[in-house]
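Take a look at the structure set out below.
In this view, the complex is presented without one of its protein chains, the others remaining in place.
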């Protein structure tokens, strides 16, 4: 078996979670690589939509940002951001979207706004951008975050992007949110779903060589573990070949993520 | 002095009422000819905007409708109708607009919807189209209608486009309407303004050879006559030359109007 | 076209064949008439000749609209007969202004339940149509009008070109085609040309209707006759004037429908018949050439 890096197994796990999907809302970095991998493997019809208003992009290089000029030249469609947010996202066309954040709680609510008090923050983070509405409207949310106790917290300092709220079944619908919320949390050590009796983060798979205790050590609440805990299937040789030869040959995003992870 | 037709004096009177204006919302027919005449005479900077979403048109023929293909080829801008109604009209960019109707009351309210009861109409007319919001938003309204007792009525069967409402000063602002409402009613026999103590139709000018009694005979309410009633200046030779040689050489609209008038 | 209509347009559906003066897909309307659909709710800002014909053929039980006219010519006599005399059947009217219809499509496209607009103050339309409501501005004490979202079951939109997938580009009088497409549950796109994906990709800003909302693509050149398609053919104004005459007389309308719709198999047969009557019709309606100057999107990578 080939060796692989933590970011590579995050990429392959994310790609596989998109099997059969057709329309994904994507940012730069790992999600972008994961989507392109999915398109070449488990989701051949997958359409990548960027919040900058473009889809059907055929970039001649790895995009440097979600507004990269390379995404526009030769794309199928480039629309205004009003159209993008109103007609595509709020319009219900986005089947799956990726989010990350600085903090996540057990119900998949996300914070990317501040650490500390909102008015007098210890660390001012970027804020919502598109995340709040992506979390509300995309039919499914996949979350990619490296596992860390600082990030997987009991209580968020700020709710930027609503997940399953207080964990009451049906809470999202009651609050008026069309999307079904977070489906997976994909980390560098393990994968979680929200498939238990209540929509709470549940460990369903640990990556090869990772013990459950290592996962628990990086999560602030007592783990909910699925009855049939699996070992994550490692990246296949073909997946690694596509990632390394085609999707990120310069290791721009994999390196970065590996340093963080 | 040259002879001229009733529609020609309506055109020249309308054109002169646009002196110095810059942005006009225009339909086909007489208003279109009047605007083009104004641009060549009293309003050289006049920009014609059509509700089909086009401005800066340079049609190679007299447009057959407000959506004529000739208006789009070679125009400065062609936008969606959402942009047109939201950003141009509601956005307050339209300085002056023309309206006509089947019925008008003394306060310049207009009916272009039904004759008779709305649910069981004697005659079903076209309805609002853009007229209701044009009447509300354009800064000034000019009304062009042939004078006739059937049209100049005591009470409208239906208010399609609000004018000065019940004639109370400030009634439009109180109702939330940004535009200042009807300024002139230009007919084939006379011209009215709304410049009295209350914004009521007021005879300010009769066309050459027309007696006040002839005007009164075609209006259902007792005329309010301005203290200094004028005689309308007839079309000049130059105005007639432009209309006849350039703007409507085939007499498409002038003929039509003259039959009605 | 036959298959697309059979699959997506059912009795009782609400449909929108949109296009303001331009891009009016008569070929789709004729196919719906031929398939004898009934009880349709017909949505269009300007019903125009196309819904005049469908109402005359008995397809419609309701009209949602904002201007009833034969543009530049006069009245829509068939619709007036239905409204004034219940012929061939009663026709319910749901009436807005243009801006109201525009706002309804905008709300429908954005999956908002309503759209706010500054209109209908002191006008009778809000009394005539209880679906027009008023809401409070949450930032001041004024009231605004609101109209409800319009989400037709099917939109049929004509355009210049799309690729095999249905990514559709149009230019000229773009009207509300984009918003109607996003608002509808199903979308049928009818085009003058199906082009290579590379043509679409050369100008992504011109793609107004994306393939993911398109259910069927129909290649029907000249399928918008007698309306026009910018750069492809002009409006056949002779027909608009002639319809004014035909439509005044109910039996003339029925003869016309027999001759030009029921007795013909499809849009191709309609064009054959047109060309048989006037060999040089397409020369008469040919627009000449005025090409856009290309813009550079660049190559990045």
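Lettered A, B and C in written order, each chain numbered from 1.
Going forward, a contact is a pair of C-beta atoms (placed from the backbone, for glycine too) under 8 Å apart; a residue touches a chain by one contact, two chains touch by 3 or more.
These figures come from a predicted structure and were not determined experimentally.
Touching the missing chain, out of A:6, A:31, A:162 or A:235, is residue A:162.
Contact with the omitted chain, checked across A:8, A:51, A:188 or A:239, is made by A:51.
Note on the undisplayed chain: of the listed residues C:73, C:87, C:128 or C:199, the one touching it is C:199. Of the listed positions B:91, B:116 or B:249, the one in contact with the omitted chain in the full complex is B:91. Although one chain is not drawn, its touching partners on chain C can still be listed: residues 111-118, 133-140, 142, 144, 146, 148, 160, 169, 171-172, 174, 199, 202-203, 205-206, 230-232, 234, 287-300. Where chain A meets the omitted chain, the residues involved are 28, 51-54, 64-69, 72-74, 78-82, 85-86, 89-90, 113, 118, 121-133, 136-137, 158-162, 165, 175-178. Although one chain is not displayed, its contacts with chain B can still be listed: residues 22-23, 47, 54-56, 58-61, 68-70, 72-79, 83, 86-87, 90-93, 178.
Here is the rule we go by: only the chains that are shown with their structure count from here on.
Chain centres here are means of the Cα atoms, and by that rule the chain farthest away from chain C is A. Comparing per-chain C-alpha centres with the mean over every protein C-alpha atom, the closest match is chain C.
Highest inter-chain contact count (C-beta pairs) belongs to B-C. One finds 41 Å separating the Cα centroids of chain A and chain C.
Remark: chain B and chain C have CA centroids separated by 28 Å (rounded to whole angstrom).
Counting partners per residue, chain A has no residue that reaches two or more other chains. Annotation for chain C: residues 178-179 touch two or more other chains.
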